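Here the complex is missing a single protein chain, while all its other protein chains stay put.
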Amino acid sequence: METLLALVTGAMVAISVYLLLQRDLVRKIIGVVILSNGIHLLIFAMGRMTRGASPLIPSGEKYPPEVIANPLSQALILTAIVIGFGLLAFSLVLVYRLHESYQSADADALIEATLGDE
Amino acid sequence: MVAQQVVGIFLMSTGTLFVFVAGLGVLRLPDVYMRLHASTKAGTLGVALNAAGLVVFYPDLGIFTRASALVLFLLLTAPVAAHMIGRASYFAREELGVTVWGGTVVDRMLDHRGKALFSTEAVEETSDSSGAVS
Amino acid sequence: MAILFAVFSGFLLALVAPWLTQYTGRATGWLYGLLPAAITGTLATLVGRVAAGETLRVSYAWVPGLNVNLSFYVDGLSLFFALLITGIGTLIYVYAGGYLKGHHHLGRFFSYLSMFMAAMVGLVLADNLITFYIFFELTSFASFVLIGFNHDEAPSRRAAWQALLVTKAGGLALLVGFILMQQATGTFQISAILESGDVIRQHSFYLPIVLLVLAGAFTKSAQFPFYFWLPNAMEAPTPVSAYLHSATMVKAGIYVMARFHPVLSGTDLWMWIVGGVGALTMVLSAWLALQYTDMKAILAYTTIMALGLLTMLLGLGTEVAVEACMVFILVHAFYKAALFMVAGAIDHEVHVRDITKLGGLRHRMPVTGVAAGLAALSMAGIPPFFGFVGKELIYEAATHFDPATVAVTTVSVLANVALVASAGLLVIRPFFGELNDVTEHAHRPEAGLWFGPVVLSVFSVGLGLAPWLLDAAFLGPSAGAVLGASIEPHLALWHGFTLELGLSAVTVAAGVGTYLAWTVLRTNAGFQQLERWLGTGLDHGYDHVVDGLLGMGRWQTNVLQSGVLRRYLSTVLVTTIGLVGAAFYHYGFFGGAISVADVRFHEWVLAALSVVGAFGTLFFRSRIALITSLGVSGFSIALLFLAFGAPDLAKTQFLIETLTVILVVLILTAVSDVQGTLTAGQKVTNGAVAVGMGAVVSGLILAVLKLPFENPMGDYYAQNTYVEGEGHNIVNTILVDFRALDTLGEITVLLVAGFGIYALLRTGTAPNPNAENDPPPEDASAPVEQAEQTQQLS
Amino acid sequence: MAELSGAPAWFASACLIAIVLSLVMTVIRLLRGPTLPDRVVSLDLVAYQAVAFMLVYAVLTGQPAFLDVSLVLALVAFLGTVAFARYIEHLSVAEEEAAPMSD
Amino acid sequence: MPLTLLFSVFLLLRGHNETGGGFIGGLVAGISFALYAIAYGTASSREALRATPQQLMAVGLGIAVLSGVLPLFGGGTLLEGLWVKWGALKVGTPVLFDVGVYLLVIGLALVIVYELEEHNPGLFPQSAASE
Amino acid sequence: MWTAVQGAFTLANFAVGFVLGYLVLRLLRPLLGEASYDRRIWYKVSLVGFFLKELISSSVRVAIEVITPGYRMRAGILAVPLSVRSDLGITLFANLISLTPGTLSLDVSEDREYLYIHAMYIDQGEEEDILHLKRTLERRIILALGAESTETPPVSDAAPAS
Partner (left out) sequence: MSAHLLIILPLLIPFVAAVAALLFARWPTVQKGINIVSMGGILAASLGLLARITEQGIQVTTIGDWPVPFGIVFVVDYLSVLMLIVSAIIGVAVAVYAVPDVDDARVRFGFYPFFNLLMIGINGAFLTGDLFNLYVWFEVMLISSFVLIVLGNTDEQLAGAVKYVVINLVSSLLFLAGVGLVYGMTGTLNMAELSLALSEVGQPGLVTVVAMLFLISFGIKAALFPLFFWLPASYHTPPASVSAFFAGLLTKVGVYALFRVFTLLFTQDVGYTHTLLLWGAGLTMVTGVLGAAVQNDFRRVLSFHIISQIGYMIMGLALYTPLAILGGVFYIVHHIIVKANLFLVSGVAKRLRGSFSLKSLDGLYAYHPWLAALFIIPAFSLAGFPPLSGFWAKLILTIAGIEAGAYWIVAVAVAVGLFTMFSMTKIWVKAFLPGGGGDLPDAVSSMGLGTRVMYVPIAGLAALTILISVFAGPVYDLAERSADELYNSSQYVEAVLNHEKSAADAGPRPGVDGRAGRVHAR
């Protein structure tokens, strides 16, 4: 399964990159979302995968069952998801504000004056 | 034990059938309203039956409460969602290019309102014509 | 103690001068001149001990790890230069006090001048390569601020900047040369390095060392092809030109060559480069000196000529040549400083420096005129002036040099001919003849302005008559230090009827001839073209180099910093693909069988849907439709998480995915779509980058998956969730206990995002092009709208 | 109750397959559209199908805890649909900007 | 709405033992307030909340930090789990920490909804999406 | 309620749940409004029963439609004259119609006179279908909610539409 996930991750990364290279800022942000999802899958695969068994300790027990899914990779992804969401929300609102100022979400239109006045 | 499993599996299978039908319906049916029918009803019923199946497998108060909450919530939200999409897509049909299936025989909403969907004037005079169409 | 006083007292004065000057009034120059005089006196007390072979040292550890010390030592050579610096300095201080009287930045001027003098003294006394370099650069800095002292004039600013950059470039080369010397010898201590001549000459670094050190020396001492900065530096106030750009700072390069003569010379490489460049510089500048009518320009080119001569002598490297070099340093310092001061005095009183416009000034400035005449006679090498002694020695060195005797002799004579002619131009033209409209109203200069020239002229005469005074006290120790041997020179005015005397006679005769033919020479079209190449031409060359580099900068900035985010991202991504790909290529691809046999049907479907959903986002024209596809991908991933035992993850993924979709939809209600698309070519390129990136990431994962996996950390958390963490949900316990710090950081991110959104949406609601709500500038003179200047913010 | 085995497991697996097949059909509709409401309806249904998937999977693997996940999804999926409906409505409102709104 | 809020608290408190936790709970709670805002306007939603989302976020972070600092006073380390067992009731700093997360996440969800809505009232066309 | 949800019941958790639940409820009191009591429980049960029956029976019909090839539908958008007038009544009626397969409520006219529905099967003809809906579903709602549900709320004439 990890192998399949590797391919899935690669595909998602490729898709996200294509979106990142669009002119539309919203599409770029969506690219970032997909890239994040891909990287989360990467971590999931890296922690190796176990079907079913959630990392819970049954009520009344002190130790988890013999075979459980890797809790650490899950915790890492969780943290990353939440952080990613915070960044995403901010970025989206930033694009929204930018659109208010420039009446456009075209990244190619935001060319800075690279050399300044001479 | 066996009976429990049989009932559970039955509920699940039936539920799954409805879920399947919902999916097939959304794929097959000819316009967005029809698809809404399939998705809302069959989907809700299917999920409800699946939830019931789970409760049969795990006859525990906690599970029951949560499964009930799930079904209740679906029953509350599904029609609202369907209503909102249906209504919105009707009003925005021109902007979106929504077309109605050729087999649609009547549109009373259009009759009543004409094109001015947001006119504040009530269209009282047409009210008596309702039901008079065959 | 004497050394420390000599080096650091100048810096102290530099610190207090801007403040002190308001109290010193008219006597500023004379008062401040006491300091160099005192240093000169102090150093003079050491002459005897040094002549007796003693070496004085002071050393403080600065960066012990690098063996860098702040250390000084006094030997014959350094003492010779130090005395020259402070001695001439005394006269310059007095002169500057008169020249700049009433200038509102007089304090700053003396501050810079003192800093320069101290740096120069530090340079010549340094016993550590790094100490040396530090003072070397400080002199460049002082020169920078002094040339640019009249900074409201554009040529002044340009000249200062140019001088700094050229000498800084050389300085950096010098530094690298020094480091190479240290690498070769294992020490930064100059006195120790001087003992290691053979080591250096045989080291593989010898060639780079010579080239780099000479690059430093040649730029500083204005040798071909770097001499263009020096005439431009004449924009400085005349005391500066006299002091820095004639008598002392430009000699720092000569000092470098002299100082390291014992370790670097003695090879053909040294001889040909140093001798050759010196000779070439000398001839070119001798001739260029005759192309100008501005007194300071003539003085500048004759200075370059002198520097070329000194360089050539050091390249020759024979005992006589080195003696000649030392003597000529003095000769030149005396007459050139005097003539500069004279030129400055004329400029000060007449405000004109063009010799074709001046005349008859002997009536208005008699004392100055006499001093100028004496200095010019020394310059022309007429007996019994000190200049004659120097010239005889030079001719002796030239005629006794073995290879290329004729060539060396010829260029020496040619240069001296030019000196004779220039001397005439500088004195006869302004002072003789009749007063004209320009000179009619010249004032008699105050004492400060002629004191220096007079003293120097006296020295020129005195030392000409009694040159042997220098033998033991200065020439022996200094030339000895340069040669790395003990010598006993004997200077004399009269050597009898020698070849040298004959050459002198020829020189004077030819010089007079040249003087008479000056106008013809100057206006000849061919010569003028030559001047455009070698004089302004090199100056323009500098501009071309700078412009070329700036052009490269502009080109590069336009290419790299294009302003297009898409290109920035492509570059980042292509770099990633390149680096990872190259590393794969380098180390192999860690290939092996790939199996997906363990994947169940629903997992296949979920995996496929997460890709299909994502893929769908590429194909929708409408962004809102694309979001639905994104949702499918997110939900499928959540289900995958769930399928592999991660309910918390699935839960969070569902929540976040939905919220993401909602947020994007909300934003899209207000954000219009982008008009215009990418070209087909861009799409293909982007597609290639995308595929490359995907391949690289997949490759990485697959490669790592080949490794066996142990999970000590995860296992520890699992085993201790209940017993140590009081929980049942391992993931949650990790989040709030084992790795709560991560979560603390995570919620910090959320908090900042929340407040950031708040700030984004609450401030500047109205689009405000260019309005930064700036407070108005505080300077009343600021070039921006002053009308609106309201109350200060603070 | 632990993981299912035997015939029940077979049935549950079949259910799972049916659900994912239906998921595939729904996604086909989502991709084909042709209009935004079609896609929104499909996405809405995808959420229901996900809920169903989790319920069946909970039984299959013996982990009723998955019920919580489906509860959360049911709770928020509705919001997504509401947002889309708002968007669609916004389109027609934007068209009729001039006319006063009824509320 | 009260139901979803209750559910959110439930998610929060159960987190340590079963699936859930402050983040998920907070989001669910935030969503219910958001729904309320969509249905009845942000003004009444703000009124119902009685605290600004910014305050919620600040207090949430404050509680989380406090839960981390508390063990220091007992000579422990930052963010060390400190449990008070009172009969069968177990309250520990990790729970307090999660409460901080919960409040902060509510604040985040709300600040997004409120600010977007109030910045551009067109974003959420008011309508009676009756529940 | 809380403890039921909690699943694993412990006294401690109960206490915490109680306190927190109370606090949350206190905090949110403005949201809750006054609890309304109603004695028409029987009608409510009957409504639920009828609704479930309808849900299942016509779900099957849709299922058959979907599974079998070809379309047997005769669709249309109908205007159902409303007898219920209260917000709750209209909402309930509309939502139940939506949940009942074959019908989907789209909008309410601004004067609250009509509920517009999309119907998949106009079997016996438009009028009959509308009458059937009114007789079965709407009647039960009115019974369950009481007579006041047929009165137009005084405050606003706004329909639950934008």
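First chain written, first letter: the chains are A, B, C, D, E and F, and each begins at residue 1.
The working rule: a contact is a pair of C-beta atoms (placed from the backbone, for glycine too) under 8 Å apart; a residue touches a chain by one contact, two chains touch by 3 or more.
Worth saying up front: this structure is predicted, and the values here are computed from it rather than measured.
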Touching the hidden chain, out of A:56, A:69 or A:83, is A:83
One chain isn't shown here. Among C:424, C:727 or C:756, which residue touches it?
C:756
What does the interface between subunit A and the hidden chain look like in terms of residue numbers?
20, 25, 28-29, 32, 35-36, 39, 42-43, 45-48, 63, 72-73, 76, 79-80, 83, 86-87, 90-91, 94-95, 97-98, 101-102, 107, 110, 112, 114-118
On subunit E, the omitted chain is touched by residues 54-55, 57-59, 61-62, 65, 69, 71-72, 76-81
Since one chain has been left out of the picture, which residues of subunit C touch it in the full complex?
61-66, 68, 108, 130, 133-134, 137-138, 141, 144, 148, 151-152, 154, 157, 160-161, 164-165, 168-169, 172-173, 175-176, 179-180, 182-183, 546, 549-550, 552-554, 556-557, 560-561, 563, 565, 568-569, 571-573, 575-576, 579-580, 583-584, 586-588, 590, 697, 700-701, 703-705, 707, 709-720, 724, 737-742, 745-746, 748-749, 751-753, 755-756, 758-760, 762-764, 767-785, 792-794
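Following the convention adopted for this analysis, only the chains that are shown with their structure count from here on.
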On the document's contact criterion, could you list the chains that touch subunit C and likewise touch subunit D?
A, E
Which chain is most remote from subunit A in terms of Cα centres?
C
Comparison of B-D and D-E by number of C-beta pairs in contact, larger one
B-D
Based on the averaged CA atom positions, which chain is farthest from subunit E?
C
Distance in whole angstrom between the CA centres of subunit B and subunit C is 79
Based only on mean CA positions, could you tell me how far subunit A sits from subunit C in angstrom?
49
Touching two or more other chains, which residues of subunit A qualify?
51-54, 56, 59, 78, 82, 86, 89, 93, 96
Return the residues of subunit D touching two or more other chains; collapse runs of consecutive numbers into ranges.
19, 21, 23-24, 36, 40, 42, 63, 65, 68-69, 71-72, 75-76, 79, 82, 84, 86, 89-90, 93, 101-103
List of subunit D residues in touch with subunit E within their complex
65, 68-69, 71-72, 75-76, 79, 82, 86, 89-90, 93, 103
Counting only contacts in the complex, subunit C reaches subunit E at residues 647-648, 651-652, 655, 659, 663, 666, 669-670, 724-729, 731-733, 735-737, 740-741, 743-744, 747-748, 750-751, 753-755, 757-758, 761-762, 765
Help me check something: in the complex, which residues belonging to subunit E touch subunit A?
17-19, 23, 108, 112, 116
